[in-house]
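Here the structure is laid out as structure tokens; the discussion comes afterwards.
A single protein chain has been removed from this complex, and every other one stays in its place.
Letters are used for the chains, namely A and B, taken in the order the chains are written, and counting of residues starts over at 1 for each.
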Amino acid sequence: MSTAAFPAAVLPTQQIGSEPTSGPSTEQLLELSMGPQHPSTHGVFRMNVVLDGERVVRLKPVFGYLHRNHEKIAESETYLGSMPYTDRLDYICPLTNNWAYALAVEKLAGIQVPERAEYLRVIVGELTRLQNHACLVGFLMQDMGCSGTPLMYAFRQREMVLDLFEALTGARMMCNYMRFGGCRVDLPAGWLDQTKKVLQQFPRFLDEFERLLIGNEILMGRTQGIGVLSKELAVSAGISGPMARASGVDYDIRKVDRYGIYDRFAFRVPLGSHGDVYDRLMIRVLEMRESLGILDQAMRDLPAGPIVDPKTKIRGFRPKPGEAYGRIEAPKGELGFYLISDGSPNPYRYRVRPPSLINLTVLEDLCLGHNVADIVIILGSVDIVLGEVDR
Amino acid sequence: MLGDGILKGLAETARNFFGSYVSRDRLTTIQYPEQRDPQIEAARSFPFLVFDGADWQQGLRCVSCQICEKECPPKCIFIEKSKDKKPDAVGKPQFYPVRFDIDISVCMSCQICVEVCPFDAIKMDVDYDLSTDDRFGGLLLDRQRLAKSNEHYNKIHPTEAAAVDAALAEERAKAKAAAEAKASAAAKAATEAKAAAVANPAPAPQPAAGESQ
Partner (left out) sequence: MDLEKIKSEVEANVPGCRLETVANPSPSVQHSLRLDPEHAVAVATFLRDAVGLRFDFCSNVTGIDWPPTEVSQKVKVRRLVEGVEQEVDEVQKTTTPGSIEVVYHLFSIELKHGPLVLRMSTQDRDAGVHLPSLTHVWRSAEFQEREIFDLFGVVFDGHPDLRRLLMWDEFVDHPMRRDYIEPDDFEYEPTAHDEVLRRAQQHQSETRPADEGGIR
């Protein structure tokens, strides 16, 4: 590919303080503050929208309503003490947050993970992806005004996965399951059979979902051609995860970094071609099908053995000075942890690379020119969790 | 056909409406306070202190090492160490907590105190229907309210508690064996000293070294 294929970064079309150039005179513009308590924002998040009639001419997101300075708290915690806090970042998928943090610390301290623990991580990680995506498609339908039923269908599936998490880790959402060099507890008796039962129902849910909604003309009318994100902008703006892949960016960290044991599984990376809301919805449905395949393989090959590296101490863990950046393909995108150790029990610097926040970089570009009702579904298709956006 | 999707949606609604009266796996309602779901063994709510025997003050396993206080991520544990010692779960004289408070309005049920405890003294409870109308006193649990018997622990986490009990029994047996060995050594030393005293009465008899320890 030539240099010309990647233009210089596209900047926001409207700067703060500048008057919108297009449309009628500014007297007819309506300034609307959506949020922080608006139900479509999935939390406490505000968008300052300037409207020309129903059309969006400017949109500025306002963050920080859920800011608790997670990074500062972690600087005064031990390395292990930050693990339960990571659950509270993206509280829909705590286990992948645990995994990303454990991976970063393992890189920092050079810890090896036993094989069984790697398989357990893949199993719980893919289950997390399943329930996150199920949740997302339900919420997106709700945002589109398809009130109640699809969300309940999605939550029925999610509930079964959360029951599995509770049986394994003791909590439905605040799992606190991974440890440096492995996992905290081994599978309880009968857990794998229960998981197989849940997973057997999953394709039926997806089929039903597709039959009912994906071909629905109202849904297609609402989502196709709305919030189009170009491939070039997606790469430049650091968009990751399903949102980037819906725009045709072939980048899945499970395939690129091959962290853990992902090189042992056969799975495909679904790609979109239009980058609109419909593609972002379909990518999630297709990814759920691929996750089911990975889960089947992982549960078939699950070896026996220890679940945690015996050399890693649980008390008094002090990595040698240095730094490491570890990242995984979380359901929302690239979740990275950047850690600096100065040899003390607390990290000197602890940074979370939040996919939800960075995926919102292009929110204004996606919404410009669309109607107010489309902002809601565009935001819904980005898939944010405010616990992670604001940290 | 236009309107096809609406008809499909209505058919699905009708199917589910009638299904909810007959399908057995969808009749999931239970009469909550009277009926309860079986408790999951791995479940956790807030920590409690394990004691052995009948008297919670005598039997507390906690030796006031304060590791959990230091490791607790939101710093919700407050311990005051005793001045004197009492025998612990294995019979060794140890300090004990004169004050052990957990503020469950701060606790986030992360289980790290349980993991770092070297004495199996703090474990996670499974109570989930907790409530109080006292914002400060009711949420600050002191050691008396935290103390729960080993039987309770065995009831809520049977597998885990069995392993802990086995390990403790082994340690107790080891301690007992060591004490017996010490006692027999002391007895032997005493008889030797006596024999020496009989053979050679003039100097003062050597005190049995084992007894004073």
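Some notes on this structure:
The criterion applied here is as follows: contacts are C-beta pairs under 8 Å (C-beta built on N, C-alpha and C of every residue); 3 or more make two chains touch, one makes a residue touch a chain.
Note that the coordinates shown come from a computational prediction; the quantities given were computed from them, not determined experimentally.
Across the interface with the omitted chain, chain A contributes residues 1, 3, 6, 8-12, 15-16, 63-64, 67, 69, 71-72, 107-110, 233, 235-240, 249-251, 256, 319-327, 334, 336, 338, 340-341, 348-349, 351, 353, 357-358, 360-362, 390-391.
Heads up, the rule we're going with is that only the chains that are shown with their structure count from here on.
If you average the Cα atoms of chain A and of chain B, the two centres end up 37 Å apart.
Looking at the complex, you find that chain A touches chain B at residues 77-78, 80-85, 149, 166-171, 174, 176, 184-185, 188, 211-212, 215-219, 314-315. Across the complex, chain B meets chain A through its residues 2, 4-5, 8-9, 12-13, 40-44, 67, 71-73, 108-112, 115-116, 124.
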